[in-house]
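Mind looking over this structure? Questions follow.
Removed: one protein chain of the complex. Kept in place: all other protein chains.
Labels A and B are assigned to the chains in the order they are written; within every chain, residues are numbered from 1.
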Amino acid sequence: MPVLELRDVTKVFPGVVANDKVSFTLEEREIVALLGENGAGKSTLMNIVYGLLSADHGEILVDGEPVKIRSSRQAIDLGIGMVHQHFMLIEPLTVTENIVLGREPGRFGVIDIGTARKRVAEISERYGLRIDPDARISDLEVGLQQRVEILKALYQGARVLILDEPTAVLTPQEVRELFAVVRSLVDEGLSVVFITHKLEEVMAVADRIVVMRDGAVVGQTRPSETDEVGLARMMVGRDVVLRIDKKPVACGETVLEVRELVVKSDRGLDAVGGVSFQVCGGEVVAVAGVGGNGQTELVEAIVGLRKPVSGSIALKGNDITHASARSSIEVGVSHVPEDRHRRGLILQFNIAENLLLGDHRVAPYARHGVIKLREVISMARKRIEDYDIRTPSEKVLGSSLSGGNQQKVVIARELGRNPELLVAAQPTRGLDVGAIEFVHRQVLAEREAGKAVLLISLELEEVLSLADRILVMYEGRIVKEFAADEADAETLGFYMTGGGGTKLEATPPEASPAGAGVGE
Amino acid sequence: MLSDVITPDLFAAALRIATPLALAAIGGTICERSGIVNIALEGIMLFGAFFGTATVLATGSPWLGVIVAVLAGVIVSAIHATASINLRTDQVVSGTAINLLALGVTGFLMELWYGHPGTTEPIRTLQPVFHFTASGEGVLNEIWRWINGVFLSHTPIVYATIVIALATHWAMYHTRWGLRLRALGEHPRAVETAGVSVARGRWVAVLMSGALGGLAGANLSIEQVGVFQENFTNGRGFIALAANIFGRWTPIGSYLASLLFGFADALQIKLQPFRDVVDIPPQFFYMLPYVLTVVVVAGVMGRAIGPAAVGVPYEKE
Partner (left out) sequence: MSESRQVVPAQRAWMTLVLKAGTPLVSAILAMGVGSLIMWVSGYDPAAAFAALFKGSFGGPKQFGETILRATPLILAGLAVGYGFRAGLFNIGAEGQLMMGGLLAAWLGVEMAGLPSAVTVPVLLIGSALAGAAWAFIPAILKARIGAHEVITTMMFSHIARFLVQWLVNGPIKAPGQTPQTAPLGLSGQLPRIPTLFSESTLEALPFLGLGRAHTGILVALLAAVAVWLVLKYTTLGYENRAVGYSPWASETAGISVQWTTVKALCISGALAGLAGAVEVMGVHHRVFDQFSAGVGFTGIAVALLAKNHPLGIIAAAMLFGALQAGSGTMQLEAGVPQKIILIIQALVIFFVAAEQIVMWFIRKRQKEAISGAE
């Protein structure tokens, strides 16, 4: 009997069928990978199981019994635990407080913190997930935070564990560690649903693979019966080119030159600790690294959003170290921000207004402080055409566009300005395959047009397929540089976690804050 | 002159004046910790003060007045809770509406029930709990005079407030309610996924702040002034929010910050008889608490960081 079974689950959001009659089973001690692109409906399905969303139709059975799950409380009581893609941890609280939240031991409402700490210690001992129960979450690095999430589910008595894109924030080494943990959990009697869109992970960890596309299950298979190409075809519905061919482009003059750059984080620590590199015209330089190793601060310093402490930044020989965001745009730096919704566009603005951002003071769109609406609209229509933004008109609000179209608006705006340098921070995050291909083609087109591109990405696949040179960033420093053809994912991962001669190498893996952010 | 200013009275007055501020500030602390901004405290106090006074006028019982004031605070805060939790209204706007509603309703009812705007008839007030006398000479008597004057001369709600500050502070860090409250204002979604209802937790917090705001109003009318005057909270709800910020979103901190405001105000009152000596118009003294509030908010802000999710309506997808 399956521990978890879904029958014909349907969920409709305004305008989208997120889940269309999805049926799914999970046997005891089984690892099922739920594979699909962004927006295929995987997370929606599992949020329904966890009681965060309610299905419009369909049935959920736990241990063969039909159940109604209306809240997370009920899911937890049924033995279902979930580790969310965005961690559900309260940063100022301790590990123990986070784990026991909702099921605090004690009497008359008074928490018995001693017992709580003991129970946390017991569970972490039993599953080999070591952690300091009194550490604050904000002081832990991402891998350890994920460990707290897993412990939280175990503390709540989970028998079914749902992991939503658990590897998105991890290095290849940490991913291997996670897989080991998952297997040991299965040995202890748990059953695991593993949500991902990464093919190689599925092949490595899953007993069975369920593939979703456009809200429906399109196939089931086992790792032994398929390969990555077959899975990709199933997932996308057509053949996918896993690597892009790049035309060779000769390196032109130096466009960006960064020297001994030191930048502080919001917390006042050195996030970027003396970084030097160059990007020349016709070249894509990628900065690879685990999130939180100073990439954000580096980008912000280059585009004028953060004042460097020391060092210099020059664009085509002109010093822009202390340039404001405004003058940085004016001298030809374009910026595709990592957080599309927060920094990339204004959701309440329409497409035309969004395309105007940054150019709203300059001719021909504005003169003497007055905006020339006619110019703006004709520009917007041209961009919509040129960059294939799918919309009925330029008056559609940013919030009603799909993620891919929103990113097209950002890219249309930044490239339409015809910049000298494009700084693209995680430009494909959360996009589907079609949109990713579009973004990659645009990046390469810039390169072929002789422009300089600085790409910041956490996706090694993307780094390897786009970059001419790869800089590995770790704890605010560039620890290694590769030519594109010298690197592979495994080697990059090794340097990304501080391997190869930094001070952390000697510490044992258990206590190692491998991949730790600099903010500690 | 100094010995005329620095008297037990001064410190007693500071404690007294701090009381309604502290109650409202602790209410603000609890509310903001749950993720809800409550600028409605101003209006909640006014409602509490009015209905408390009206009850005493009708029944002659100050204690019944206190109970009704607290209930009034709870009921009014339920409006704020409905608006900001269930309807996901902008919390500052909802608070503004309640403040305006308080002015309107209390003014309307003044005329309806008492036939005139302005001030009600005087009411029976709550009397000091202890009645010790302090006389005689000598150091020991002097010390006793100070202890009695500063600490033992107060009405019940003044003492209750100290207890409330200590109790809520302890509860915030040692109980299930406290842990969940602190979590709610930081990351409500995490609380939801831990199987705890965000809406319920926030409702409880808003109602608690309403009860405290109502009690603050009762203290003003039934203990301190002995009448109800239109709009006599005079921005205290906003000063209380500043005290909450200055107290870094903790009950004891809020109490101590309120004490600072109370002291400034008490000093101002104490100095008024000496106006002729220094020749400062009284209005400048009246401005003092408001100026102090600006200074405090400006001075502490940037270094004090409030709950991360405060003011953001929570949507259960």
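For this structure, a couple of remarks:
Keep in mind that, in the parts below, contacts are C-beta pairs under 8 Å (C-beta built on N, C-alpha and C of every residue); 3 or more make two chains touch, one makes a residue touch a chain.
Computed from a predicted model, the values in this text were never measured in an experiment.
The residue touching the chain not shown here, chosen from B:104, B:122 or B:136, is B:104. Checked against the hidden chain, the listed residues A:337, A:404 or A:427 yield one contact partner: A:337.
Of the candidate positions B:183, B:241 or B:266, contact with the unshown chain belongs to B:241. Touching residues on chain A toward the chain that is not drawn are 303-305, 324-330, 335, 337, 339, 342-349, 353, 356-358, 360-361, 366, 369-371, 373.
Although one chain is not displayed, chain B still touches it through residues 39, 79, 83, 87-90, 92-94, 96-98, 100-101, 103-105, 107-108, 110-112, 117, 234-235, 238-239, 241-242, 281, 283-284, 286-287, 290-291, 293-294, 297-298, 301-302.
Here, only the chains that are shown with their structure count from here on.
Contact residues on chain A toward chain B in their complex (touch as defined above): 47, 50, 52-53, 71-73, 75-77, 82, 84, 87-93, 97-98, 100-104, 106, 109-111, 113, 152, 156.
Against chain A, the residues of chain B that register as touching in their complex are 174-177, 179-180, 182-183, 186-187, 189-197, 308, 316-317.
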